[in-house]
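Apart from one protein chain that is not included, each protein chain of the complex appears where it belongs.
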Amino acid sequence: MSVAASPAAGRENTSPGRPPALELRGIGKAFDGRPALADAQFSLAWGEVHAIVGENGAGKSTLMNVAAGVYAADEGEQTIDGAAASPRSPMEATAAGLGMVHQHFRLVDSFTVAENVLLSLGRRGAVRTIAQAGAAIIAKAREIGLPVDPSRVVADLSTAERQRAEIVRVLLLGARILVLDEPTAVLTEDEAKALLSFVRRLAGQGHAVVLITHKYREVAGFCDRVTIMRHGRTVLAGAAVSGLDEAEVARLMVGEALPAGSRPLSSAGPVVLAVAGLSVEARPHGQGLAGIGFDLRAGEVLGLAGVGGNGQEELVSCLTGLVLPQSGAILLAGRDVTTVPPRERRRAGLRVIPSDRFDSGLIRDFAIADNLALSRVADGAFGALLFLRRGRMRQTAAEAIDAFDIRGATPTVRTGLLSGGNAQKVLLARELDAGMTVLVAHSPSRGLDMKATQFVRTAIRRAVEAGAACLLISEDLPEVLALSHRVAVMNRGAIAGCRDIADVTPEWIGALLAGHA
Amino acid sequence: MLDAAFLVRRQAPGLLLSGLCYAGGLAFGLAVSAVLLVQAGVPAAALVDEFLIATFLTSDGLAQTVTAALPLVLVGLASAVAMRVRFWNIGVEGQLWLGAVASTWIGLGGTGPDALRLPAMLLLSAAIGAAWIAIPLVLKLRFGVSEVISTLLLGSVAFLLVQHLLFGVWRDPATGFPVTAAFLEAARFPSLGWGQLHGGLFVVGIVAVLVWFMLGHTRAGFYADAVGLNPKAARAAGLPATATVVGLVLLSGALSGLAGMTIVAGTEHRLNQSVGSGYLFSAIVIAYLAGARPFWVVVVALALGAVFTAGSVLKVFYGISEGMIVLVQGTVLISILMAQFFGTYSLSRPGRGEAS
Partner (left out) sequence: MDFLVGWIAIVPSYATPLLLASLGLIVCERAGILNLGAEGLMAVGAMTGAIAVLSGLDPWAALAAGAAAGTALALLFGLATVVMRADHTLSGLAVVAVGLGLTSVVGRPYMQKTFPGIASFGDLFDIDRTTALGRIVAVQDPVTLAMPVLVALLWWWLMKSGSGLRLRAVGENPAAADVAGIDVQLAQLGAVLVSGLLCGLAGAYLCVATSHVWVEGMIAARGWVAVALVIFARWNPARALVGALVFGSADALVPRLQAIGADIPVYLAMMLPYLLTLVVLVASSMAGRASGEPSFLGRIYLRQDKH
């Protein structure tokens, strides 16, 4: 479903006949059998700023990772400046002139900027000492108009400064094509504007820049062309920005029609979870919580959509009780549990499905029966005095395996050996128990196949119909839309908009996801 | 280097492979030790004789082996229990020394009724061992100080205390040697009539069964496993993570202290400079070889008891220093550690599409 593009008139200074800086044709890539890219196309001209836009999982980063040598494509062709290229490592890509600035910078935190550059440049070339590295950095910084102080330690730099250091490092390695992956995600508005202006200037000096982003509106004013991807395919290749309508872009990103799944909420019950003004300091490369607040009622599903990295992890950690917030309150059925340990929250009916099931949910080396019993042993469900009733644990496990149709499992099988879907079922079997009143589900069907995903959604739906409440946090937009009664978007550690499902339109949600408050 | 491009972590090393690696490492380590011993002057035939026949197949030898194994079981359990919750108790020897000191204080008489002497020694040695490990525990929980170093340094301090006492107030007035007077009768484990074996056998047996029961069949053991494997998930599920760690670490100290008591009340009947020597590494080696499982701790402790017994014989007849025992343990440990490599990783070429 590609829309052919005509080269933009005006801001481009590619002389006719000059080959494109980067061209990707028919790129296909699958991980472990699951397709990430299918017949993806991309074409980049010298001197232009080109945005690749799309929802999470659309394949934008994957495509550029292929171009930058991080992944090898299963099929398709790539050319850099007209010559065929298939870089098998980032170093090869950089040698060919393509450098990528990832979301997680490849910098050694405790080194200075100059030391990091020296490390990358290695033993080749003219830069041999820290002093020479410093001089090279200052010269390049001046040349491109980006302030970077070579003597500062990376750990002390702000994220914006770190990003600038990384950009200079990549350029010093010889990149003429610069690919930036979600560069504005971690910047304030002013910083983002400064970066985008710089990118514009850089292109004007003869480089070519690719911006991978989901925030279309932010970059629209600085780009020449746009490519939109969805589900691993290119749905709009290299269209001139001037000819595009914002709403149209939002719709193309999200899809023509929303999956039917909206149902009216007959009557919302009492508020079972209230979060107000919750703030958590940001971790070094993360996003904290900025006074987030919302109410959750019995019998409803509140879906928090939004790209990861906007504070979702921190919110879940706070709600679980693993992290204490700096300020704000969490009320569970009216009771203040902000500083209360996880055990008490569980007793009050809180259940959590974390996004990484083996990180804080299940214990990989435990038998299924043990994982299922994990949360109830402390309450004496399997032996109140001394003796641990393993027989009872096995019995309970056998029942759960039956009820949840967990394949490849007996109570004594090590949980780490199960497939993703079955392991998730174990987690669900444990969490969706009789005492549950509030379920916090973070990306519950991530990494699961169709069947398992259906199972998870049905289980949640049933639990909510029985009177529980669910806070669904997911990057998978169709999932959020399919299950939720109300939909909100999480952005920069706070809620940016909330509506009943019946009032959600592609434009509204596309706009919020793209970063418009 | 060469292998960097080809090493891949195995998803699930099978039981068979892990077992083979373990056995292979063990065999290799023992073989190297045997070679070293032969180099040091022990005839090869004597090795088999001393290590296998004399220690297990003669009545006297077996009695000696079991007797030597008693404190080893306790220190092995001590190390294993701490390992369960990822706490490195390297100071087992120090806790053992203090347990012995506490027992000596009661055993020399002068305080308390005779009838309560042994029970008092049991309780006090355990308590003081727990107290001594409580210091590094607090330092770790509160200040994040590495317990590897703190337990070990306190172990050295404990030994110096023993020296202070042995060369000071407890020195034998008759001979002037750094040895205490003999314990009162009431402060000794009764002999069982088979070699040097003493009543401590029952104490150790009961303790081993209790620890086995606790770790495998009680809620506390369940918590310990969970906390040791994934403290974050355990905490999120509502388990009392900190209390579990504290409980098990204190138990570790108590077991070590008890081991000290077993030695002075069972075999030595006095405090001297060699009571605690050699237990530092034994504790860790036993716990590691046994996979921190109580039953296997007993098995490995018996095997090591044989080594200790053989070691004393070799010392007398061939002049091999007791350090040999430590050398054997170190060699076996590092061999098994290296052998694990084959079970954990496999050599294969990265497939198409792998990240570089």
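Read from first to last, the chains carry the letters A and B; within each, the first residue is number 1.
FYI, contacts are C-beta pairs under 8 Å (C-beta built on N, C-alpha and C of every residue); 3 or more make two chains touch, one makes a residue touch a chain.
Bear in mind the structure is a predicted one, so any value in this text is a computation, not a measurement.
> Where does the absent chain make contact, in terms of the chains shown?
A, B
> Thinking of the whole complex, not just what is shown, which of A:G47, A:G76 or A:P90 touches the missing chain?
A:P90
> For a quick check of understanding: of B:L201, B:A310 or B:L327, which residue touches the chain that isn't displayed?
B:L327
> Provide the residue numbers of chain A that touch the chain removed from this figure.
These residues of chain A touch the chain that is not shown: 90-91, 106-111, 115, 118-120, 122-123, 128-130.
> Across the whole complex, list the residues on chain B that are touched by the chain not included here.
Chain B touches the chain not shown through residues 1, 3-5, 7-9, 36, 40, 88, 90, 139, 143-146, 148-150, 152-154, 156-157, 160-161, 163-164, 167-168, 281, 284-285, 288, 319-331, 333-334, 337-338, 340-341, 344-345, 350, 354-355.
Basically, only the chains that are shown with their structure count from here on.
> Where the CA atoms of chain A average out and where those of chain B average out, how many Å apart are those spots?
48
> If you look only at chain A, which of its residues touch chain B in the complex?
29-31, 69-74, 88-90, 320-322, 341-343, 346-347, 352, 354, 358-366, 370, 373-375, 377-378, 382-383, 386-388, 390, 416-417
> Please name which positions on chain B make contact with chain A in the complex.
The contact residues of chain B facing chain A are 12, 217-219, 221-223, 225-226, 229-230, 232-240, 352-356.
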